[in-house]
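Have a look at this one.
A single protein chain has been omitted from the complex, and every remaining protein chain is retained in its original position.
Chain lettering (A, B and C) follows the sequence in which the chains are written, and residue indices restart at 1 in each chain.
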Amino acid sequence: MDINLALNMYEMMVKIRAFEEEVMRSSEAKLFHGTTHLYIGQEAVATGVCAHLSDEDYITSTHRSHGHAIAKGLDVDKVMAEIFGKRGGSCKGKGGSMHIADSKRGHLGSNGVVAANIPIAVGAALTLKLEEKSNVVVCFFGDGAINEGAFHEAMNLAAIWSLPIIFVCENNGYGMSTKISDVTNLEQLKEVAKSYNMTSYAVDGNDLEAVYVLSDQVISEVREGSGPVFIESRTYRYAGHSRSDQQVYRSKDEVIAWKDRDPIALFEEKLQGLGVSQIDLLKIRSKVKENVDQALVFAMNSEEPSLEELKTDLYAERVD
Amino acid sequence: MDINLALNMYEMMVKIRAFEEEVMRSSEAKLFHGTTHLYIGQEAVATGVCAHLSDEDYITSTHRSHGHAIAKGLDVDKVMAEIFGKRGGSCKGKGGSMHIADSKRGHLGSNGVVAANIPIAVGAALTLKLEEKSNVVVCFFGDGAINEGAFHEAMNLAAIWSLPIIFVCENNGYGMSTKISDVTNLEQLKEVAKSYNMTSYAVDGNDLEAVYVLSDQVISEVREGSGPVFIESRTYRYAGHSRSDQQVYRSKDEVIAWKDRDPIALFEEKLQGLGVSQIDLLKIRSKVKENVDQALVFAMNSEEPSLEELKTDLYAERVD
Amino acid sequence: MKKRKLTYREAIRECLFEQLNKDKKVILLGEDIGLYGGAHRVTEGLLEQFGSKRIYDTPISELGFVGMAVGAAMTGLRPIVDIQFSDFLTLPMDQIVNQAAKVHYMYGGQLSVPLVIRTPSGAGTGAASQHSQSLEAWFAHVPGLKVVQPSNAYDAKGLLHEAVEDENPVIFFEHKLLYNQASHVPNTYYKIPFGQANVLQEGDDVTVVATGVMVSRVLEAAKELSSYISVEVIDPRTLVPLDMATIIKSVEKTGKLIVVHEAVERYGIGAEIVSQVVERAFDALTCAPLRLAGEAVPIPNNKELERFAIPQVGAIVEAIKSIHTI
Partner (left out) sequence: MKKRKLTYREAIRECLFEQLNKDKKVILLGEDIGLYGGAHRVTEGLLEQFGSKRIYDTPISELGFVGMAVGAAMTGLRPIVDIQFSDFLTLPMDQIVNQAAKVHYMYGGQLSVPLVIRTPSGAGTGAASQHSQSLEAWFAHVPGLKVVQPSNAYDAKGLLHEAVEDENPVIFFEHKLLYNQASHVPNTYYKIPFGQANVLQEGDDVTVVATGVMVSRVLEAAKELSSYISVEVIDPRTLVPLDMATIIKSVEKTGKLIVVHEAVERYGIGAEIVSQVVERAFDALTCAPLRLAGEAVPIPNNKELERFAIPQVGAIVEAIKSIHTI
């Protein structure tokens, strides 16, 4: 792996981590209104996948949205301000944590309804196919989403019409408190793709390099017209499901075991193997810390929307 | 196969056939209000499966409902009267062709919404399991239903909770005009069960004996607690999808080829092999013809519901 | 010069043809809309004319393909979706209500969903409770959607053109009993703007607001009474936006209002129209407004019961007479 690329991806992972830690602090300090779902522990997935995407490629995302947004190139200022419900946010403070989008970055939106982003992503892929573009759509969703009908209908549609989309299932073991193994008989989630005769892979979602390499291959194939591909990325979320989660459904030991395989720590080891020094990593981390601090300042200083804005953006005007 | 059983099943198949032919004539003569979906060509499926069911076993059915209802033991008089929208119908003329039920016969209803009967069937299976009964639910649906989210969600629920249900997919090659092979990438529909780690079989749905034998085995296993099973039964409908179908989507040759494998004709050959005479078969056919003629008379003579009945049966009263 | 007549079905088909011809971004998605021509024969011939890159025969996956249409619309296409019976809108409800209706707003105006969902509603065909409902009130209640209900062939073509060129999700309720009704339809492209009620007949005594298939029944009733009651008949054409100005102007003249619709009366669209009239023209009313609408029951299969569940001409005549004599 190219060292600059590796450092960029490292920066992305620590940026997401630092961002989410700031969101957690701000949430605990009640600096903003509404719940949040943190991506801490899963950073390698969005980072390794989105590294292959340009602004002309699309993603759709979930309630656990911040990591995807940042990895897709959204400005941390705008993401933080959106979480704070401010006018400077990517959606002018109307969306909040679960509804982040940026049409300029190819981000078609994160979604508060489990699996609802999946058919939408397939529709974007139809547009790309019709327009004969070599762009792709990446659709992120959790393990819990595979039990929604929307997921199955969308998988089938993508498959029968051979659309340019990559389904990235982030299997973090739980949907809220529910163990995925209690709500599916599948041994491996990737097997669900067989019903659609769709190529599928499983990857260690805490191993950035593995995610990067697999995505590289898969995304190039999809760009060349292979049709849809399903990737199960096995990972773990460290924080509770949302702000109010007491985490009675999992053991401390389980959390600790996963933290031993922290995606950032694992990648730091790799980077050190490639000759990157502790100092270099520290520099990146402090730069990122600064970005996030600035994002917090930006969000706090960003204006509240005016009350008139309650009624704007309801209907779109056609512009030809 | 026991000869009496075989003759009973033969009678059932010809009864369904004669009934549907009468419905077709009555429909063309505009004797009743509303559309119908005929089961002609598929008789062996309902017959072979329902032969193993008692009134304490449940079924749920589809828009193509008449065959299932008759095979489940409903009185042809009541089914015909229901199609005619008469008070003497199984649902007092409120349901019509697509909404036939008989709680005394374990028929939980046919359904006008594709795949909607599938979660309902799974719920009935939950009741049976909770009450520790050895009864089963059979859920009939078409090939088109497998692309509905409801089907996938219900399959998964039945699988993870190991419920006593048999999913019988009647693959007649088309959902309305749509070739199933155009809307799925599955080579065999039975493979869809793999996603739920559910046992599945394919059977020649025009071969009554094959359906009977497979169902015998499967239903006994389910009664004994094997958990759910999926059966793909390959068959064909002779008539158009519904009354208004011009059948532009399939060739005459295709229809003829299937008619060469007519389930009733095939079984007649078997019966003759077992020593049943043409005369015996003819006797059965005329008996059945009489039943159906009577059913028509019953339906035509049955009263219209009174206008007050528009408002009855809206809310149920509790009876303990 | 003889005016060309088309059926409601043909008028819609002609509009689809013109749109497909005019704008490459327009695509059609739905079950059996290709070779089969749609469950109600509206799209006949379009697959042959425009091919399978424009006309998509979908699997039976309403939630999935409506969701696809939302995503396609967000990325530049202009999908027109066909739902075989409006009762099946229950299935893609999430994509319509939580996605299509909200995308523009919740993402701060960056993305839009120029999507039309065409679907027939209404009873009268003996298809019973799961194929006969009129559910427009649900969608009219949801901010972000527009809701259209053409009552004749001319309106159907003009309103559908407007719908397809609107930048927002539009639920376009056709009516099964209207498909064969013919009226004059220009063979040129024209649009009818949303939010412009149609005054089908002017009158001084009673204002009757009617939607969908009820419009022609009200006209029939009005004709029957024309010798001694002068009825003003108004078809709002679109429920969102709703042209209250025309309705209020009429009530200010007549002092009497009846709203007639097929959907269940209880919590139906008539209540909104009555309420707005009362709120904005209370003093003009000379008596209580009246609603005449569907009974609060599922639609039964039996033909007489089915008729009885829904306002017929006779009942409309009675209602007009009764309010006229107050």
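Assume contacts are C-beta pairs under 8 Å (C-beta built on N, C-alpha and C of every residue); 3 or more make two chains touch, one makes a residue touch a chain.
Treat the numbers as computed from the prediction; the structure is a model and nothing was measured.
*Asks:* For the chain omitted from this view, which of the shown chains does it touch?
*Replies:* A, B, C
*Asks:* For the chain left off this view, which of A:Gly41, A:Gly67 or A:Gly96 is in contact with it?
*Replies:* Final answer for the missing-chain contact: A:Gly96.
*Asks:* Which one touches the absent chain: B:Val14, B:Ala44, B:Ala145 or B:Ile160?
*Replies:* B:Ile160
*Asks:* Specify the residue from the set B:Ser103, B:Gln188 or B:Gln294 that touches the hidden chain.
*Replies:* Residue touching the absent chain, from the options given: B:Ser103.
*Asks:* Contacts of chain C with the missing chain: which residues?
*Replies:* Here the touching residues of chain C are 87-88, 90-91, 93-94, 96-98, 101-102, 105-106, 128-130, 137-138, 140-144, 239-240, 263-264, 266-272, 274-275, 278-280, 282, 285, 287-291, 295-298, 300.
*Asks:* Residue by residue, what part of chain A touches the chain that was omitted?
*Replies:* 32-35, 82, 85-86, 93-99, 111-115, 144-145, 147-149, 175-178, 182-184, 248-249, 304-305, 307, 309-311, 314
*Asks:* Just checking the interface: what residues of chain B touch the absent partner chain?
*Replies:* Given the touch definition above, chain B has residues 58, 60, 89-95, 99, 101-103, 108-109, 111-113, 116, 118-128, 130-131, 149-150, 152-154, 156-157, 160-161, 312-318 touching the missing chain.
We adopt the following convention: only the chains that are shown with their structure count from here on.
*Asks:* Drawing the touching chains as a network, do you get a line, a ring, a star, a complete graph or other?
*Replies:* complete
*Asks:* Going by C-alpha centroids, which chain is farthest from chain A? Tell me that one.
*Replies:* B
*Asks:* Taking all protein C-alpha atoms shown, work out their mean, then name the chain whose own C-alpha mean is nearest to it.
*Replies:* C
*Asks:* Please compute the C-alpha centroid of chain A, do the same for chain B, then give the distance between them in whole Å.
*Replies:* 46
*Asks:* Please work out the Cα centroid separation of chain B and chain C, and write it as a whole number of Å.
*Replies:* Their C-alpha centroids are separated by 36 Å.
*Asks:* When the C-alpha atoms of chain A and chain C are each averaged to a single point, how far apart are the two points in Å?
*Replies:* So the centre of chain A lies 40 Å away from the centre of chain C.
*Asks:* At least two partner chains per residue is the criterion; list those residues in chain C.
*Replies:* 58-59, 61, 63-64 - these are the residues of chain C that touch more than one other chain.
*Asks:* Give me the residue numbers in chain B that touch at least two other chains, ranges are fine.
*Replies:* Within chain B, the residues that touch at least two other chains are 147-149, 182-184.
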